[in-house]
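Note that one protein chain is taken out, while the other chains of the complex remain in position.
Here is subunit A:
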Amino acid sequence: MDNTLSKLLQDFPILDQKVNDERLVYLDNAATAQRPNQVIEALTHFYQTDNANVHRGVHTLAERATADYEAARRKVQKFIHAPEPEEVIFTKGCTDGLNLVASTYGEANVSAGDEIVISIMEHHSNLIPWQQLAIRKGATLKYIHLTDDGELDLEEAKQLITDKTKIVAVAHASNVMGTVNPIKQLAKLAHQHGAVFVGDGAQAVPHMAVDVQDLDVDFYAFSGHKMMGPTGIGILYGKRELLEAMPPYQYGGEMIGFVHQQESTWAELPYKFEAGTQNIAGAVGLGAAVDYLTGIGMSVVRAHEQELVNYLLPKMEAIDGVQVYGPQDPAKHTGVIAFNLENLHPHDVATALDMEGVAVRAGHHCAQPLMEYLGLTATARASLYLYNTQADADRLLVALQETKEFFNHGSRETK
């Protein structure tokens, strides 16, 4: 770990604690990341000095709060290289953004007989909105499956995406398989057939440089809390001409042009999609998280995680009885590592690791169709972020070994 990164740890007081008498090793970053002091201070500062409702009233605090809120939007715009700030909509999170697209764009553009194409590795957030849309419209939902190495099957994608396809929605990075999907190619395929492409960036934006123009995605959603921002704030990027043509998502204050007794007109972008008082402090906190990540540099974040994966993955695979899912080649694997210990349920593994101070997740990771496809009920999952160290990786490895030994002991010997 280079110098800049080792100094980072002091920005995360939460990581400096003991859990079950052991130094905490936080490896549940795919669920939510930790916030640095800089983000926490931005929230405190906002509430202590600038708090007011935005775009309402002319007093000084209202102006300051509005300026903070809009500054955060522009930070995100730059961060994902969106052409204009109006194309960056604040949401509650990734789930909210995907639902927004399904229930506005989807509702208006999908009809009976049309097809929607997603992948088998989607998180429920990028699956159920399309599944329910398809049911409502009498459309067909189709799934791109995986190659033997756990990657998206591009050949199958080429077969599935046809002129009947209206929407293609795929995760940029998987929250289970540890793969990065070729969404630039998928967007291109979608466009060749007149469909739009929706990217789920929840596991990508926190970990790598994302350029929505280069990817040429039509919509792209992600959450603040997985990139060190607060919970309850997220982003939906959408191309202007699509957003303008879409009906609003919710109705109420802030999103209107004129309201008459029997009809209304809508506000300009992005406010058309920001009905009601928004999570203003959350947006400010997200802006601070963007500053923090930009200060480090996304290429540094990515390189650090890659280095850790290169170290950890082969060592995990070398433990007898450990099965790692997704690509076996570390170069193709993100910091999300789903695994199982032979003959042990992941819940038991996660409890044992927790006793060692190592926080991992166990379950179906909101990807039940993927689990079913892989023939699993659940897995454990370790997920890394830029503050994790080689020492953390070693702690996981030792804890895995000990967990194995604990459960293989005496009474566990099968007759």
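One rule holds for everything that comes next: a contact is a pair of C-beta atoms (placed from the backbone, for glycine too) under 8 Å apart; a residue touches a chain by one contact, two chains touch by 3 or more; residues count from 1.
Here is the rule we go by: contacts and distances are computed from a predicted model.
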item	value
Identity of the absent chain, which is to be given by its UniProt protein name, from "Outer membrane protein beta-barrel domain-containing protein", "Protein-methionine-sulfoxide reductase catalytic subunit MsrP", "Tryptophan synthase alpha chain" or "Nitrogen fixation protein NifU"	"Nitrogen fixation protein NifU"
Selected from A:62, A:141 or A:355 as touching the chain missing from the view	A:355
Touch criterion as defined above, residue of A:8, A:30 or A:54 at the omitted chain	A:30
Residue among A:255, A:337 or A:371 touching the omitted chain	A:371
Where the unshown chain meets subunit A, residue by residue	20-22, 30-32, 175, 226, 344-348, 350-352, 355-357, 361-366, 368, 371, 377-378, 399, 402-403, 406-407, 411-412, 414-415
